[in-house]
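Got a structure for you, written out below as structure tokens; questions coming shortly.
Only a single protein chain was left out; the remaining protein chains are all shown in position.
Order of writing sets the chain letters: A and B. Residues in each chain are counted from 1.
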Amino acid sequence: MNRPSSSPGINIVPLIIIAVVVIIGGIVLSTFAPLFFPAQGSAQAQQIDTLFQVMLAIGGGLFLLVQFLIFYSAIRFRIKDENDRSDGPPIHGNNTLEIVWTAVPAVVVVILVIYSYAVFSAIQTPLENEYTVEVLGRRFAWTFTYTAAPDVLDPATGLPVEFSDGNLYTYVGQNLRLEMTSVDVNHAFWVPEMRIKQDLLVGRITEMRFTPIIATGPAEDGLYYPQAGFPIRCAELCGDGHGNMGLISTLVVFATQEDYQAWFDARVFEGLNPPDDPAVFGEQILAAAQYPCAGCHTLTDLGWAGITGPNLDGIGDRADDRVGGESAESYLINSLRHPQRFIVPGFSSALMPQFVEDNPDDRNYMPDQDAVAIAAYLCTQTTTGESACSVDELNAVAASEVTQTGTGAQ
Amino acid sequence: MQQDVMEPQLSRQELLTLKNRRTGMAIFQISWIMVFVCLILVNLQVRNNFTSWPPEGVAKLGLGLPTLATLMLLASGFFVYRALKAVQADQAFSPSWRMALALGAGFILIMAWEWLNAPVTADVNQQYGVVFRVMTAFHAIHALVIGLYMFRVDRFRAYYNARNSWAVEAGAKLWYFVIAAWIMFYTVLYWI
Partner (left out) sequence: MASSVASLPIGGLRTSQGKQITLRDLLGWSVDHKVIGVQYGITALIFFIIGGTLAMLIRWELLTPALDLMANGSAYNSLFSLHGTVMIFLWIIPMGAAFGNYVVPLQLGAKDMAFPWLNAFAFWMIPPAGFFMLLGWFVGPPEAGWTSYPPLSTMFTPDGQTMWAISLHLLGISSILGAINFIVTIANMRPEGMGWFQMPLFCWAILATSIIIVMATPFLAGALTLLILDRVAGTAFFNPAGGGDVLLWQNIFWFYSHPAVYIMVLPAFGIISEVLSTHSRKPIFGYRMIALSSMAIAVVGFTVWAHHMFTALTPTLRIPFMITSMIIAVPTGIKVFSWLGTIWGGKIRWTSAMLFALGFLSMFVIGGINGVMLGSIPFDLHVHDTYFVVSHLHFVLFGGSVFGLFAGIYHWFPKVTGRMLNERLGKLHFALAYPSFFLTFFPMQIAGILGMPRRVAIYAPELQQWNVLISIASFVLGISTFVLLYNIVISVRSGKIAGANPWRALSMEWATTSPPPATNFIGDPVPYKDPYGYGTKESAAYLDTIEKRFGETEPGAGEKAGQALEVPSGD
């Protein structure tokens, strides 16, 4: 195709005006961005936000340029007379222009790649004094496992104390490293305020790191954010309760290391000195979300609102006649040990994990002591507040049930 | 190829049809071979998850019979080529064609035997045997279907001559495809 190299005397002045308007426009657009950011919660968030603003300035400028050209052409070059049959000028191209609009985006892209790479490696490199929390994702809850300092030993095992919680606790300035994996399907850990996201993959261990810079808690001079903590969202489709999984756990950032340590020590103490009353102990375990029940069940007393599994409000009243021939004790213990035995009508059998008692390394390990405590607590969920079962009977049922790894559904 | 000798007899329309069929066949081959490439990449990624391949405690597949099968398949390729030349020169193509079919059948039988005897364990290490089975079965299905088509071509051998040889050519080219795919699989399954 022959292309008459017609350069219809390009006037430089409007070009410069357009360029200036576009650049300023992009920068102005990018200044609106912070309006739509969640709180800037981590050191990493600051770098990412700046990167975004730079991209928005460039992208916004391009956006303005292209939209302007479209609207301007559409209106300016629209034919005035419906019956006008004439054609536009037979211009087939212009080499200079084509080189410019290939080269300029190429340069922009190179800049963006280098800048993005710099930010990425900055937020990716290990930091000093990192504290590692293990994160376990499962349908549909999070478990965070904390390890105490090496000198705090558990008398039962002789190993450093470990405890689990359904929320993630940290303090301003802590270099946190999360070591994550998943039991069943992939999940993704995301705290919008921290701007960081990482998938939890079955069969693999992934890691992410961030350093919080603002605290949660009661508001004081604007520095404190939601009392309950920053919500932890699940950002990878994981099934029925995926939406709820993004609403049940939070990231709590203490303002100082001392506050954090106080919380930590209290948890260690609790772990080493469980209360005698199983019902109280059960409530403590459940409230700390050591087991992933909150993601699926509703239990108003503990603030659970899951809908994937049966509602547990008032379970003590129903437990002994839900299934004919099963006592309340047997029904509850069995529902933990063999969840597929007594499916509540309308619910799916495959969802609830089977909690086993023989293998401490199993993800779903639950010693008899915990099973009894949980059942004992659930038995107190009655209208009168009276417990519906006896602890001895619970112990007896639990002892007679031996649930081994690999026998049940999951 | 030397089809020009015969092709002047074809009308313009017939020539275009033939040209289209040849291009179409080539593109189909490029395209479908990608599925085999995909399975090879799967094989490579699967073994990447193990420290050794075959995994600890699984016996490596024997080389003897499969190599024999591979040689048979290569030989069948040669006979298919001879048959194609023959039909294009208006000679009887059936003898070579049947020879190729017989060799192909031998290949499939050997591979069926290999398939049935692949190492299968119940645990994680099953992957070695499973990948092998999936790949060879996938290949064998293609070999079988194309083999059946070639068998059918042979039954109607009287219809084909130099002017009307596309069915034979198609069969031959599909069979080359089976051979090419197998060479790739053979290398990956037994040599790397």
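Quick notes
Convention: a residue touches a chain if its C-beta (ideal position, glycine included) is under 8 Å from a C-beta of that chain, and two chains touch if they have at least 3 such contacts.
Small disclaimer: the values here were computed from a predicted structure and weren't measured.
Here the missing chain is touched by one residue of A:Val22, A:Ala141, A:Val172 or A:Ile196, and it is A:Ile196. Considering the whole complex, the residue from B:Leu71, B:Val134, B:Leu148 or B:Ile192 that touches the absent chain is B:Val134. Taking the complete complex into account, A:Leu62 is the one of A:Ile18, A:Ala43 or A:Leu62 that touches the chain left out. For the chain missing from the display, the contacting residue among A:Ile27, A:Ala43, A:Leu112 or A:Val133 is A:Leu112, taking the whole complex into account. Touch with the hidden chain on the side of chain A covers residues 1, 8, 36-38, 47-48, 51-52, 55-56, 59, 62-63, 66-67, 69-70, 73-74, 77-79, 82, 84-94, 97-98, 101-102, 105-106, 108-109, 112-113, 116-117, 119-120, 123-124, 139, 184-186, 188, 190, 192, 195-199, 201-204, 206, 231, 233-244, 246-247, 307-308, 350.
Think of the hidden chain as still there; on chain B it touches residues 16, 19-20, 23-24, 27-28, 30-35, 37-39, 41-42, 45-46, 49-50, 55, 123-127, 130, 134, 138.
Simple rule for what comes next: only the chains that are shown with their structure count from here on.
Distance between chain A and chain B, defined via averaged C-alpha coordinates, is recorded as 49 Å.
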